[in-house]
Every structure is written in C-alpha cells, then in structure tokens.
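This report concerns only the one structure given below.
Only a portion of the chains appears, each positioned as in the full assembly.
Chain lettering (A and B) follows the sequence in which the chains are written, and residue indices restart at 1 in each chain.
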C-alpha cells in the first residue's frame, strides 16, 4: 500500500473513532507491522504540526486521538456554546432517545445503534442532568448502565417513562382512511 | 413458461408488465396485448397455485388488460378531434413513466453505497457552563429514536404492509361474517357504514363487503334503503 493511502486510512480511523485508538488496532486494520504503523502515524503527526492544521493527533501512551488545535479554541468554543445554549444537538438528542427507550443501556449498545462513537454526547447529557449512571452491568468489563433522570421527565413534561410515545406505531397520518378516498 | 421469476419480486403490476415487455423485447408503445395478457394471467395463476393471495392492484390490472384486449377487437374509436384512439395508449404512457422512475431509482441506488460507507462524528464535548433549562420535545425524541431503529432495520418495516402478497390468514371472510353476526346479536339493525369502521385496508373493505353479500344470500340479514342516497340499514332476519 502506498504511503499516502496509509496516511489517508489512519486519518479516517482516528476521525471515526473519536477516542484514543491503540497502535495495535491501527496496525491490524492496515495489515502492517507495529513498527511500520508507528512510522506512518509519526510522519502524519509531524505533517499536521508543520502545517499547523486545525486538527491535531495526540499521543497518549500507545494510543492516538484526534482533537482540535488548542490555539483555535476561542474560535470553536464560542460556536459550541451558542449551540449548546438552546436545544440539544441532534447527536445528543439521538443518544438521549436511545437511553430513554432502551434504559438501562450501555455505551456500546448506544454506539452500536447509532454507528457513531457517543461518549461526548453521553457526557453532555450527564452534564445537563438528563441521564445518570445506574451502576454496572454484571458482564466482563463491567460496563456502566445509563438511565434517564427525574429532570428528564420534568423537561419532557411526563410523569413516568411509560408515558413516552409508543415507537412502533405509525407516527404520521399516512394510513389515511381508505374510505375517505 | 418457466416460473423462476417469482411474483413477489415485482413491485406491482407495472413492474410485472415491464418485465414481460423486456423479456419479449417489445416496444412499450406497441404491446401485442393478447400475448402479454395471457402471459400476465399465467403469472397471476401461478401465484394462485402457490396459494398466495394477490393485492387488488394485480387483479385490477388483469381486468384492465382484458378490457383493452376486447377494445382492440372492436372497430377503431375516434376522439373528439377525429384522431384514432389506441386503447393501449393510456397504459403505455403509465408504463413508460414508471420505467423512467425505475431508472431514477437505480441511479439513486448507485449512490447508496457511498452513503452507507461514510462516517460522521459527534460534536466534541465541552464542559457545560450554561446550565440553561431545556425543553424536550417528545415528538422530536420519538422521531430520533425511530430514525435510529429504521437505520438498523429494527422497526416493523414496509414489508409488513406494502407487500404484494397478503397471507390468506390476515382477513378471512368467515371472520368478518362472524364479526357482523356478533354485532347483530346485540342489536337488530346496524348502519351499513358502521360495518366498515374497523376496515383500514382495501382488503378489509373488500372482505367485509363480500361477507355482507354472503349473509344476504344465506338469508341471515337483509337491508333497506328508504330513499336514494339514504343510509343503508342492515337488519338481521
């Protein structure tokens, strides 16, 4: 595989994962040795630094993660704050919807359904008091289970989770009465 | 004729007709109606043989083909402008338009892989310092959940009601007969339209109507209508 292709794949992986990814995982996905993979990642990092790119690759022990360049923080944070002020982001709403309907639920279950890493959305929902930790599931790895809070009921203006609309029913008036036609 | 193509592969009668037209390598605007009609009927019958009930669209098209076929035997009609009218014209137009949209659907399908192979990411987390109140719109929440479930094919999807075959069990005429008799146990009369109040699909309406005819034939019920366009009253005998 040529270097540019490898660099491109590493970028895709780090972007999609959003959280620290071990060098083993990247090497495995590329089908390359650890040493070669390390070289590829290093040269990508160097290139990001040299060009002062808005995205940085951070190394944490043997893991790598993408993040925004701290110097640009002021430009980013004002936008993020503005968005957070009002309603929830679509990402947070989706995450909340899964937790509301499937609770108690683990992060992996949420991410499998959404197909997107969701730890930042979960954190946002915890900050906003809409969901909380409900202990750990008794399986290997003991993942945290999430459930909605009393505040969630208040904001949604319902008395209990049972009052959530039934999701298996048609929501639209598509099945208009045939007799009317 | 071989039946390796199964009827349930077809989106509807237009789709089946287009298949026959392609197979026979004929022009949409010059369909040999007699041969296509008999091929169409053969497919329909093969479906019956497999004990599958067809949706009304397939049957409706069969009657339409037969109507066109009979018109072709009559002297050529002329329209108001004195032009000869081809009885096949209207159907050909519809098939042609359907074919175009089928083509477009293939084009859209071609884009799908790219879409399914693109990964987006969530907003980065920043500690919340606003602590502003938010209101949660339940409709939005439900919509978000249905979007996720649908993307994972976990909702009761279209295949539960858009199917081209409905299993015979779904609405049985015996059940409708029993239902009507049950209603008439409690009261002597019932208004005609009330018998249809729970008939949400065309199939249910048709079956309910057949059940009424059957009950009249067996002298179990009778009906009366005082004046034209008055409500029809069903009365048990």
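Some notes on this structure:
The criterion applied here is as follows: contacts are C-beta pairs under 8 Å (C-beta built on N, C-alpha and C of every residue); 3 or more make two chains touch, one makes a residue touch a chain.
None of these values were measured; they are calculated from a predicted model.
This file describes a complex whose protein chains occur as A x2, B x1.
In the analysis below, only the chains that are shown with their structure count from here on.
Of all residues in subunit A, those touching subunit B in their complex are 12, 15-16, 18, 67-68, 77, 80-81, 83-94, 96-98, 100-101, 113-121, 123-124, 127-128, 130, 152, 155-158, 164-165, 167-168, 171, 175, 177-179. Within the complex, the subunit B residues that touch subunit A are 119-136, 138-149, 151-152, 155-156, 193, 196, 199-202, 205.
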